[in-house]
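All protein chains but one are shown in place.
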Amino acid sequence: MITEEILKSVFKPHNLKWRTAITKVEPNRLITRGYLQEELVGNTSFSDMVYLLVKGKMPSKSESKMLESVLVSFCDHGVTPPSTQSARIMASTGSPLHACLAGGLLAFGKNHAGAIENSMHLLQEGVARTPPEESLDDTARILVDEFMSRQEKIPGFGHRYHNADPRAPRLMELAREMECLGRHGELALSIESLLHKSKNIRMNIDGANAGILSDLGFDWRLGSGIFMIGRLPGILAHTYEEISRESPFRKFFHIEEIYYDGKE
Amino acid sequence: MITEEILKSVFKPHNLKWRTAITKVEPNRLITRGYLQEELVGNTSFSDMVYLLVKGKMPSKSESKMLESVLVSFCDHGVTPPSTQSARIMASTGSPLHACLAGGLLAFGKNHAGAIENSMHLLQEGVARTPPEESLDDTARILVDEFMSRQEKIPGFGHRYHNADPRAPRLMELAREMECLGRHGELALSIESLLHKSKNIRMNIDGANAGILSDLGFDWRLGSGIFMIGRLPGILAHTYEEISRESPFRKFFHIEEIYYDGKE
Amino acid sequence: MITEEILKSVFKPHNLKWRTAITKVEPNRLITRGYLQEELVGNTSFSDMVYLLVKGKMPSKSESKMLESVLVSFCDHGVTPPSTQSARIMASTGSPLHACLAGGLLAFGKNHAGAIENSMHLLQEGVARTPPEESLDDTARILVDEFMSRQEKIPGFGHRYHNADPRAPRLMELAREMECLGRHGELALSIESLLHKSKNIRMNIDGANAGILSDLGFDWRLGSGIFMIGRLPGILAHTYEEISRESPFRKFFHIEEIYYDGKE
Partner (left out) sequence: MITEEILKSVFKPHNLKWRTAITKVEPNRLITRGYLQEELVGNTSFSDMVYLLVKGKMPSKSESKMLESVLVSFCDHGVTPPSTQSARIMASTGSPLHACLAGGLLAFGKNHAGAIENSMHLLQEGVARTPPEESLDDTARILVDEFMSRQEKIPGFGHRYHNADPRAPRLMELAREMECLGRHGELALSIESLLHKSKNIRMNIDGANAGILSDLGFDWRLGSGIFMIGRLPGILAHTYEEISRESPFRKFFHIEEIYYDGKE
């Protein structure tokens, strides 16, 4: 006989697919990572929530403060970033707000947002391969030498607009103050010291945040995600500015089009 | 003779296009809404930054705290929202992180995120049309009657999963505590009171945040943008969970496809 | 007793959701709008497929030829369209191909792609409101007068780069040759005649295609979709050109940033 139990077991396999550890949704009850949402609202900061959602547990007070500084540091870079330009171009065509924000994020390709992930990856690999009792200076030297021999830029160092990115030292200073500076941040500082001496290149915001986020325990694959959370308010502000202060469907550049020889 | 000045004037018209009041970018100097970024980092909260970027000035302490609560309240709703489902489906296909987050935002259509904007629009219109010395109860009644006569739902009230959304009263309570409850929030409460008596329908999270954001002075066209800022960490958490805990390119549903009569 | 039938009926309601009249998928058998796909491949043109998929039946030979001309006419407009600019900016950031194409489409806002939909809407309304035995000249005059009194541009007429869009007369000529010119195309021609006399404004590609697609029986809400199908190859070509011929993460413009007074 087909019992209710069998019925359920037949029914279940097809529905086992959607599962999550993030939020449990019940009628009139939303539990995120073990906390009732109505208790989170008003008692936790936004950076607490980011940490809780992604890492599954509450940060310490200083971890939360540190993450907040990281998020704030990503806020905006004027009209120079491709993500901002894309969002404004779309806004100008009359695309709705959510499509403009989405379009902005689509410009976070590896050349734009990849630096922070690559920098985190590098620092996490570097620290993982250095025995905990050993200094990171040797690791830094090996890494710098390798990149130099390949004539590649080390992700997280140097900037196309700034030769001394003012956000990086500020972030490292805060990391020290909040006691959030660990092995990854140290490795980043060690690399900077070598690059500064030999090539006058300094750590940029990606390098600083890569060290800090790694010390906060974030998987390098999440780096550009944190960047996007921090930057979305800036993209919103630009989209809104475009809509409210510029004329629709304006031309963004004087195009003096060069029609070059069309061989594939 | 063509002087430097003429040269500049000829040159400029084509480049006047990219302008912004948000961030001034100079070598080694980033000034956002009048503040040096290195001074913002570490001294301002994330919600300060959202307010500053979008509204062009710093919020008061309680405004900032209130906005933070709003952002936190949007954090996550499990795997039920279309935006979360879209992001996870894309993640499963191997789309990179930034494309999944963008894809999530593309599902903030008017039926999903429109409620908060429509609710803000309604409250802002309602308050604007009520002389400041008059009670909002009459306005509430007129609005409720009009929607009921059209057999339409009032945006910001009722929920398809919850009949008493636990986030809404918590937010209104905080608004009261932080002295952020103004005419818009009052109108929302007035509408709820009528709807609750007549139809047992309560304010949902969108209605509560619509009232609060309106009282904080946000243009209704920004409502879904604030929602997306608050939700992006949740979408990131789901995307990461999909990548790290589920098998790639999994089937999301048992599709028992119905092939109905194909007349257009 | 719970029989297999009951079991199925219990099971079904949750799975009835995904249904389609477009393609029936069975193991080793794909039936699109009633045709086996292996019989469609090699026997039908691309425009046949577009028509079949969207409208649920095969077009006549001349309808198919006409639709193909419409699709070809949308092919490309150099680097001037916002959609092309967006896709190239994203490609330059290292975003993958599918994200660049998606990003290109996000710039089809109402100011960019809306013209064809608005033009179709206008022509379809105009024709629907004119009794079939009556001339469309009066309708044309009423429409032109109304837009002029509102000082608005009529969608489908005039162009910001061309004062005589060469694609429009060619398309109308083909429509005549292929006997695809119906009431909607006639109304468009009638409007053009009035605008040309009074303001030297001519039909543009959107106006021509709006007339033709309406005469082919397409719902105006599909207009921008047909445009996007026609334009996607151009966006692909530009994305590929960007990747293969330009340096990554290049600056797209000399930004002479104007930092204007930041009042909201």
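The chains carry the letters A, B and C, assigned in the order they are written, with residues numbered from 1 in each.
Here is the rule we use: a contact is a pair of C-beta atoms (placed from the backbone, for glycine too) under 8 Å apart; a residue touches a chain by one contact, two chains touch by 3 or more.
Values in this document were obtained by computation on a predicted structure and should not be read as measured data.
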Interface residues of chain B toward the undisplayed chain are 1-4, 7, 10-11, 14-15, 78-80, 82-83, 85-86, 89-96, 99-100, 102-103, 106-114, 160, 248-249, 251-253, 255, 257
Chain A positions in touch with the non-displayed chain are 12, 15-16, 18-22, 24-25, 31, 33-34, 55-57, 95-96, 98-99, 102, 253-264
Residues on chain C facing the left-out chain by the touch rule are 14-15, 17-25, 27-30, 32, 36-38, 40-42, 44-50, 53-54, 68-69, 71-73, 75-80, 97-99, 101-103, 105-106, 108-109, 113, 161-167, 169-171, 174, 219, 221-222, 224-226, 228-229, 232-234, 236-241, 243, 245, 250-254
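The rule is simple: only the chains that are shown with their structure count from here on.
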Reported most central chain by Cα centroids is B
Interface of copies chain A and chain C: same or different residues on the two sides (over or under half shared)? same
Chain-centre distance (mean CA atoms) for chain A and chain B, in whole Å, is 21
Rounded to the nearest Å, the gap separating the Cα centres of chain A and chain C is 36
Chain B residues touching 2+ other chains are 15, 18-22, 24-25, 98-99, 102, 253-254
